[in-house]
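Just one protein chain is left out here, and the rest sit where they should.
Then we have subunit A:
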Amino acid sequence: MIPIARHSVLRAARAQLQPTRKLSLPTSSALARLLSTLAVLEQRNGKLESSSFSAVAAALKLGGSVTGFVAGSGVKATSAAEAAKIKGVEKVLAVDNDAYEKGLAENYASLLVENIKKGEFTHVIAGHSAFGKSVLPRVAALLDVQQISDITGIESEDTFVRPIYAGNAILTVQSTDKIKVITVRGTAFQDVEVEGGSAEVVDGVDPNVPALTEWVSEELAKSERPELATATRVVSGGRGLKSKEEFDRLMLPLADSLGAAVGASRAAVDSGFADNSLQVGQTGKNVAPQLYLCAGISGAIQHLAGMKDSKVIAAINKDPEAPIFQVADVGLVGDLFDKVPELTEKLKSA
């Protein structure tokens, strides 16, 4: 990959050499100096989550300076240090405090608001993960701005692209707010360089607002397989699998033969074949892997919303009229109970 000059000076110079660049404001060089973005980084047990890298990728795309923000138990030595190495991040604000470890919206939003005000940021960006979805709108309301959710494109510093109606329409929207509060779709913003940066880690302000909620417990689906949202290959099953036993018997070996993550349609999740967190679609996860291979999924609008940006879509379904075949690059009409095991065997021996 060609190393892209991320620093604002170079960026400004480059912008002047290319006056036709997309940033359509008066002068891009002046703009690059004025823009300052806070990328809200999500971390768990001292490690950055994939949504954090999407936030940084979008912030870098915007131009201007990029500051990372991370808070939690002992983050300075762990996730803040990790963030400091991301290429293009100029500074990392870190708040070491156990109170923020679980990312509870009430105190975390107040914390962010204080840091946004102090740093005079023009843009605040987080990934559209459960964390970003919960915290950022609260931040936006406290700042009295209208958030822009789940963007897939940046047209200029105030104009953004986002899917609406389950991805059946693409909205280009211009914000008139002074501070732009944005969540970004992970699959649309990738490719940050996690090494090579040398940002300074500094203490953020900590207003110590008491949490209104108490974290009780969590139950996370454990899996050795790649994470669904960021996997390069996804194998997904639907209602056609008929039961949890069949889902596990057929889909898991197929996933393993490809090194793929496992996903499911809403029908499969509702019927208890797979865990809720594996749901792909408008109300579940959005994925855009190199390969999305699905079996027993008809292809309802809501499901397509979550996977139609995949590079290659392959479908196995016994109904030749299933809508999934209208989007699949390759379709196989047949009984998945025969075809999936055969495919698994052939992939294994290949």
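Everything below uses one rule, namely that a contact is a pair of C-beta atoms (placed from the backbone, for glycine too) under 8 Å apart; a residue touches a chain by one contact, two chains touch by 3 or more; residues count from 1.
Here, contacts and distances are computed from a predicted model.
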| item | value |
| --- | --- |
| From "Trafficking protein particle complex subunit", "Exoribonuclease phosphorolytic domain-containing protein", "Claudin domain-containing protein 1" or "Probable electron transfer flavoprotein subunit beta", the hidden chain's UniProt protein name | "Probable electron transfer flavoprotein subunit beta" |
| Of A:70, A:111 or A:140, the one touching the omitted chain in the full complex | A:140 |
| Identified contact with the non-displayed chain, of A:45, A:168 or A:208 | A:168 |
| Interface with the undisplayed chain - residues on subunit A | 49, 102, 104-106, 109, 129-131, 133-142, 144-150, 155, 159, 162-177, 212-221, 229, 233, 258, 266, 270, 275-277, 282-283, 285, 290-291, 301-302, 308, 311-314, 316, 320, 325-334, 339, 342-343, 346-347, 350 |
